[in-house]
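Shown below is the structure under consideration.
The complex is shown incomplete by one protein chain, all other protein chains being positioned as in the whole.
After this line comes chain A, so read on.
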Amino acid sequence: MDDTRTPAVDLDEPLGDPREMLALLEKQQRQVTDAQIAPVVWLYFIWGIAWLVGFLALWSGDADGNPWFTIPAGVATPLFIVLLVVSIASSAVIGMRINRGVRGISSFSGAVYGLSWSVCGTAFALLGTALISHGMSTDLANLYFPSGYALMCGTIYLGGAALWREKSQLILGLIMLTVGAAAPFAGSPGNDLVFALAGGGAFLVVAAIMAVRLRRNR
C-alpha cells in the first residue's frame, strides 16, 4: 500500500439512501468493465480499417478486380502487408494493456489466448507454404490465405467469447467463419472484395456500436 496517507474525506460518509448506494455500486462496476472494453473498440477499429483498405487495395491491384480503377500490384501488396503488420503490432500492445495490473488465475487465459494468435498464424502459413510447394497455383493460394486467416480469426474469437463471455467476439467470430468459408466461392480477386466489405465492414460496425454504447454509459 502507498505510504502517503491523507485523512479520508467526505467519501467516508455513508450516503444512507440504498437507491443511491446501489446506483453507485452498479455505476462503478460498469466503469470498470467499460475501461476494459474501450481498448477492444480500438482493436476492432484498427482491424476494420486494415481489412477494408488492405483487401480493397488487393482487389484494385488485380486486372480482373476493381472495374473503376487499378492500382499497381507493386503498391497494393506492400500496402496490404504494411496494414497487416501495423495491426498485429498494435494488437499486441493494446492486448497487453487490457488486463494490465491484474495477475493471477486469468493471466493464464490471457497468455494462452494471446499465444494462440501467433501459433495458429504460423500453422496456417506453414500449411499454405506446403500446399504451394506441392503445386498449389497462385490463384488457389489467393483463395487459401485470406480464407485461412479469416477462419483462424473466427475460431479464436469464438474461444475468446467463451472465455470472457463476450458477445462482440461471438458475433465477429461467426461473421469471420462465414466470410472465410463463403468468400472463395467468389473466386479471385472477387474474394478480396468480400473480405474488404463483409470482413472489414463487420469489424467497423461492431466497433461503432460498442463506441456508442460506451459513450452512453459515461
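The criterion applied here is as follows: a residue touches a chain if its C-beta (ideal position, glycine included) is under 8 Å from a C-beta of that chain, and two chains touch if they have at least 3 such contacts; residues count from 1.
Everything that follows uses one rule, which is that contacts and distances are computed from a predicted model.
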item	value
Missing subunit (named according to UniProt) among the choices "nitrile hydratase", "ABC transporter ATP-binding protein", "Methylmalonyl Co-A mutase-associated GTPase MeaB" or "MarR family transcriptional regulator"	"MarR family transcriptional regulator"
Omitted-chain contact residue, chosen from A:100, A:134 or A:216	A:100
Residue in contact with the excluded chain [from A:24, A:123, A:162 or A:181]	A:24
Positions on chain A contacted by the hidden chain, ascending	1-9, 11-15, 18-19, 21-22, 24-25, 28-29, 31-33, 35, 100-107
